[in-house]
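One structure follows; several queries about it will come next.
A single protein chain has been omitted; all remaining protein chains appear in their positions.
Should a chain be cited, it is by its letter among A, B and C, assigned in written order, with residues numbered from 1 in that chain.
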Amino acid sequence: MNWQRVWRSLRAEFGRSPMAKLGVVLILAVFLMAIFAPFLATTNPKAQDLSRANEPPVGFTDTTEDTRLVDGERQTVTVTTRGTLEYPLGTNQLGQDMYSRLLYGARTSLLVGLLGTAIAALAGVSVGIVAGYYGGRVDDGLMRFADVMLAFPALVLAIALIGLLGPRAVDIPDPFVAAGLVSDMPETTVLPLTVTLVVALVNWVWFARVARGEALSVREKNYVKASRSLGASDRRLMLKHVLPNSLTPILVLATVQVAVIILLESALSFLGFSGTTLSWGFDISQGRDLLATSWWISTMPGLAIVVTVIGINLVGDWLRDALDPDIEGESGGGMG
Amino acid sequence: MSDDVILRVSDLSTRFFTTDGQINAVESLSLEIEEGEVFGIVGESGSGKSVTARSLIRLIESPGRITSGTIDYRDEELAEAVREDYPEAVDGAFVDLLAIPEDVHRSLRGTAFSMIFQDPESSFNPSLTVGEQIAEAVEVQRRASSNPRSTRARTRSSAYSLRSYAAAAVLPGRGYVSSDSKDRAIELLQQVGIPDPEQRVDEYPHEYSGGMLQRAMVAQALAGEPDVLVADEPTTALDVTIQAQVLDILRDLQEETGMTILLITHNLGVIARMCDRVGVMYAGEIVERGSLGDVFDRPTHPYTQGLLGSIPDLDAAGGRLQPIGGNVPSLLDAEMGDRCYFADRCPKAMEECLEKPAEYPAEGTDDHAARCYLADHPYEASQALPEDYFEESEPP
Amino acid sequence: MSIDDLERTDEAAPSRGTGADAVGSDDALVEVRDLTKHYFEQDSLWDRLLGNELVAVRAVDGISFDVARGETLGLVGESGCGKSTAGETLLRLEEPTAGTVRFGGDPVFDLDGPALREFRRNAQIVFQDPFTSLDPRVTIGETIREALDIHGIGTREERNERVRDLLERVGLAAEHFERYPSEFSGGQRQRVGIARALAVEPDFLVLDEPTSALDVSVQAQILNLLADLQDDFGLTYLLISHDLSVIRHICDRVAVMYLGELVEVADVETLFEAPEHPYTEALLESVPRAETAERERDVDPLAGDVPSPRDPPSGCRFRTRCPKVIPPDDLEIDQTDYREIMFLRDRVEEREISLDVIAEEAGLPARDGGEFAFDERQRDRFVEQLRAQLLDVDLPGRHERTVDEALGLLADEEWAEAADALRAEYESVCERRVPELAGDHPVACHLKNPPEE
Partner (left out) sequence: MRLTRFLLRRTAQGILVVWGVITLVFLLRFITPGSTIDFVAPLDASPELRQRLAEDLGLNKPIYVQYADYIVNLLQLDMGNSLLKGRPASDVIFARLPATLELAIAATIVAILFSIPLGVISATRRHQPVDYGATGFSLIGISTPNFWLGIMLILIVGVNLGWLPTSRRIIGFGPALELLIFEGRTIGIQVWFEHILLPSITLGTYFTALITRLTRNGMLEELGQSYVEVTRAKGLPETLVKYKHVLRNTMIPIITVLGLQMGTLIGGAVITESVFNWPGLGTLIIDAINSRDWPLIQGSLIVIGVGFVVINIVVDALYMYFNPQVTFE
């Protein structure tokens, strides 16, 4: 594999582009947050403390009017709550620590984003390469099916599927907790299985389209013909020549898809179609009715999403500029 | 007439500043072109011949830049017009095209000189009709000539401007400035032998064959009735029978209008068919120049000799070819030293070639000159470098 | 694994099939008969459902020739004539539409299993564009070794050793094994392509424009290399090229292709010194020679473009451009005039005449509603104008009258009738009869082999 060259152009572009550096830093930060969440978290993100509900982030004060019984009489008093370092990003209406929830939310987002992309890519690329390589009726059939798939907006289809199948989740034991390195943290990380499968299902078509387009053009390259004239089997041609030479645009697409899927996951959690409550989207929906009083509950997880997705998009731009693939959907294609 | 120099290029250097380093595409190039002649520049890929052509029209874009030299163009009216504002650009009847501002230069494009490009298929905007694109060129010329050739008028009068075309930008098929320019486009298409030009004028580039498109490009280049036509590999993308048609058209037009043609190609046959005088380019320099007879029949530079020896003869049964060894050199600055660039492929290279490249003899357009020590003194085998001299520094 | 293997292949395989016909030869390694390759457009599911008709692009339309053992056959033609498709189809890199190819007597299109693998070993191809013929992600050593890997020849070390030998044999260095194609120039890549083809010691190489992407100085190196390799390994070449000087330089025999068909086959001397097909003549005439006398050489370029292979002309496919198109026997007409009338006829048949514009130029009133409404005088003026614009020659009286009659029909916008009128008078044998490629010096032209009517 000539990955040396790929690596070299990636490095050259990285050196040139401050935005690429920013992207990598952001992504690294989010990854570290997600992986080491049990160490970084100050409180168990699921632990509720109703006495400390709706506290503002550190540095902010919150003034609310409350009716209390003072000396046996109902009085309206003005309560001023000051944010404390104990809950640096404040708490929600259940008194859960927003900061710790943010860290664990990163785990959910990245898990769904990476796993969903991987499944979608695996399925889409296999189908796309085969269709593009053989062309003809196989290809025709696949593309017509893709048309039908694309006729459902991803989010709508995802809502329908999850709503009807019911959100199912899998508990993955947290290795740090299992090893006894930290205590008082959730013992498992919840992988929202239905959500992951559904986002993969609604997004594999993109991979299939790109892979197919690449395979269509690569199979016409003379080096493929030359190998065929040497007697190479279809399997060999696909694995040895077509797939490796289709990879760069697929790689760029996969990066962008991680961002798309993270956004999709957050939207699903926001609408309540999720298998876990430790999710940025879910937290945003929780804060929605408290906007007038506790703005931070919705704001903080939203910022986390934006930062993560910006990071991924910057990395995507970096790959695109460095590897210069010609991706359908950015420069060609159509629904024909 | 033929004694008049119309274009005088001296010491032209064009460089590209890439991330891999500096590429000296054209290096201290000097040449003179006479009015009404067909001057050919022949060279292999990477010799810098196309960059030379683009330098003449100032179409070099970042990361490239013309780093030195002058391109003097003889036009008394123009000289008169720009003398006041840009005295440093004017030398008698000559105007240095590199010393005038972009908008004045633009007003010369299409009218004073125009260009034919190599690949006709990618040289037309795919979403506009061929006729409209030719009519644009007509319109540019019409606006320019409706005013006297004064700089101010010319720059301001490039009034084929955005405003008059706001609608055309969005709405296809209604782009002509006037029916006059469309009529002229039809006339031009007719002139270059496009059958049924009245219908063809409204067709899109993809509806044309390659040969027809190249003819349409000739028509477009002629729209401004230019004094100098720069043709960059005008027939390379074409089949031989179509190439013959296009060359025929170019020859007829040249005879008819007496315009000057600078023909750039790698094809020695095309040079032989078209040109009065020839310059042979290698690694950014003109290594030999002279009349067609001088260069083809009495080549002095070993590169010219090698080039002529490399082509299989169509009219005689083949013996063994005498190719030039090695590959065309990279023009990266780091790899160029102060020596003859051809030395490492040259079968007659000598010690002195490695120390300092030969210079041209004193200027003079009629001369047959070569940038080689062998131009002055005959070759002696005893001076040659040992055969394996360059073996070690082998590319890549 | 040596040259001996190559020479052991069963020699003197008797040529079968239609071996007796004009293009056959006694010691044929490759026998191509009626090879046809059509591509189909509008072939998708939608087209089926919507009942769109298949459009056949007749890339190769029934060509027959032999390549004799040890010779170099040139296949020459302009772009789009189907020569590369022919090369790829006869190697079964494309599925043929019809026809047979025998390789050493074996029917190539019926082979499978070990026999097909054997064929794949014996017949190889070198491509035109050295930039797309090497996988950019594979080292050149691996590229060359791939054939050996596929056929499981030798141990890994033996294979690598063989690759290094090959690299040196084609003028590269053994150290280049680990390099990637991007580090090489066009000429060097082409050497890699040749080494790859030679790795499995084939008998037969299809060289598809092997030098057209290269500079002349490098082209000469490659041509010399190919000649040396042929001598050393006893190779048989099918050289596909548009460059006549390359063809002349290294071929023994030449087949000329036009629009999917062969028009002339001859040994190289005969073809270049005494070409018989008008297309071959025109082709030879068109090439500019690199010599000082070139300026004065009289060239009469072939007019027009190659017609579309979707709808090729009837009869002789070259007739729409042929300067020697044959007039009807009983017609007395100058050849130039006849050619001119035939051009006019094509335009009438294709309806490629803008009547409105011509009417306007004749100063006639624009059409009122749907039709022209000319009186007698106006109609004459229109015909006059049509003749002036559409014909470059003055016709003698009799022909002028016939043509004017047809142009008159045009004035009434009776396209079909106008075409009929012209056809009735001027129909050529070239459009009615397909010329056969026959004779000792096979030429597909009615001038050479007059058809029996």
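One rule holds for everything that comes next: a residue touches a chain if its C-beta (ideal position, glycine included) is under 8 Å from a C-beta of that chain, and two chains touch if they have at least 3 such contacts.
Note that the structure is predicted; figures quoted are calculated from it, not measured.
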| item | value |
| --- | --- |
| Candidate in contact with the missing chain, chosen from A:R8, A:R82 or A:R144 | A:R144 |
| Candidates A:V25, A:V70 or A:A160 - the one touching the absent chain | A:A160 |
| Residues belonging to subunit A that touch the chain removed from view | 144-145, 147-148, 150-156, 159-161, 163-166, 259, 263, 266-267, 270-271, 281, 284, 287-288, 291-292, 295, 298-299, 302, 305-306, 309-310, 313-314, 329-336 |
| Positions on subunit B contacted by the hidden chain, ascending | 54, 57, 59, 106-111, 114-115, 117, 119, 122-128, 133, 136-137, 140-141, 144, 158, 160-162, 165, 168-170, 172, 175, 204, 206, 217, 220-221, 223-224 |
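Throughout what follows, only the chains that are shown with their structure count from here on.
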| item | value |
| --- | --- |
| Chain-level touch network, classified as line, ring, star, complete or other | line |
| Taking each chain's C-alpha mean as its centre, the one farthest from subunit C | A |
| Centroid distance [mean C-alpha coordinates] between subunit C and subunit B, Å | 32 |
| CA centroid of subunit A to CA centroid of subunit B, Å | 54 |
| Distance between the centres, which are taken as Cα means, of subunit C and subunit A, whole angstrom | 55 |
| For subunit A, residues that touch 2 or more chains besides their own | none |
| In the complex, subunit B residues that touch subunit C | 44-45, 186, 195-196, 198-199, 209, 211-212, 239-245, 247-248, 266-274, 292-293, 296-297, 306-315, 317-318, 320-325, 327-328, 394-396 |
| Parts of subunit C lying in touch with subunit A, wherever the complex brings them together | 44-45, 88, 91, 93, 116-117, 120-121, 123-125, 127-129, 132-139, 143, 146-147, 150-151, 180, 182, 193, 196-197, 200 |
| Residues of subunit A that touch subunit C when the two form their complex | 1-2, 4-5, 137, 140-141, 144, 221-232, 236, 240-241, 244-245 |
